[in-house]
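Yeah, one chain of the complex is gone here, protein chain that is, but the others are all in their spots.
What follows is chain A.
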Amino acid sequence: MLELRRIRKSYPTPQGLLPVLQGVDLRLAAGESLALMGESGSGKSTLLHLAAGLDTPDDGEVRLDDQPLSALDEPARARLRRERLGLVFQQYHLVPSLTAADNLRLQARLAGREDAAWSRELLERLGLAGMAGRYPEQLSGGQQQRLAIGRALAARPALLLADEPTGNLDENSADEVLALLLALVRDRGCALLMVTHSPRVAAPLDRCLRLRHGRIAEASL
């Protein structure tokens, strides 16, 4: 499904190049869930951005469904993101002027594969059925994150990339959102790569990798 080979990535700083990823290898099979852990600045989010085609590595290769992302131009990578990937962000990034229902359907519509029944089911399962007409500012943090998960899943992605999806939530809400996310991912047979720094959040996933100083340090919790 997703394969990262010998990925290297550095960022320019006033003091010179700062290496963030220094030869990372990672494989994720279809339907598998993987937690990526590490301290702040260990390169977790950079790795997620590379996997999503939001950024390009300095060296190494990212392959999605055996297709190298480096061979794609920007519009093709954008098409890949909207058709094959689902992204969940820590800050939700909902469109404030669209209702919950429209936010949920946004990516599916952009991908041209809106399924009204699936969208309704998602709203139902996410506990947002009675709030379809509300705007994001009228929802709680947990509800907004559930809506963001719904948006990512509404287009039936093959791979869900989640960056600290529960980082802004209290413990109860975080548990609730996580359980829902995993249930939906398993039901759909979708692969999941989740960045987190919480072992508690990483525990229910199939596998866990720890990044330290730009390298994979451990292969289990």
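Please note the rule applied: contacts are C-beta pairs under 8 Å (C-beta built on N, C-alpha and C of every residue); 3 or more make two chains touch, one makes a residue touch a chain; residues count from 1.
Please note the rule applied: contacts and distances are computed from a predicted model.
Remark: of the listed names "Peptidoglycan-associated lipoprotein", "Chemotaxis protein CheW", "Nitrate/nitrite transporter NarK" or "Putative ABC transport system permease protein", the one matching the undisplayed chain in UniProt is "Putative ABC transport system permease protein". The chain not shown here is touched by just one of A:Leu87, A:Ala100 or A:Val177, and that residue is A:Leu87.
For the chain missing from the display, the contacting residue among A:Gln107, A:Gln143, A:Thr166 or A:Thr196 is A:Gln107, taking the whole complex into account.
Contact with the chain that does not appear here is found for just one residue of A:His49, A:Arg120 or A:Arg207, A:His49. Taking the complete complex into account, residues 45, 49, 52, 54-56, 74-75, 78-83, 85, 87, 89, 91, 93, 95-98, 102, 105-107, 109-111, 135, 137 of chain A touch the chain not shown.
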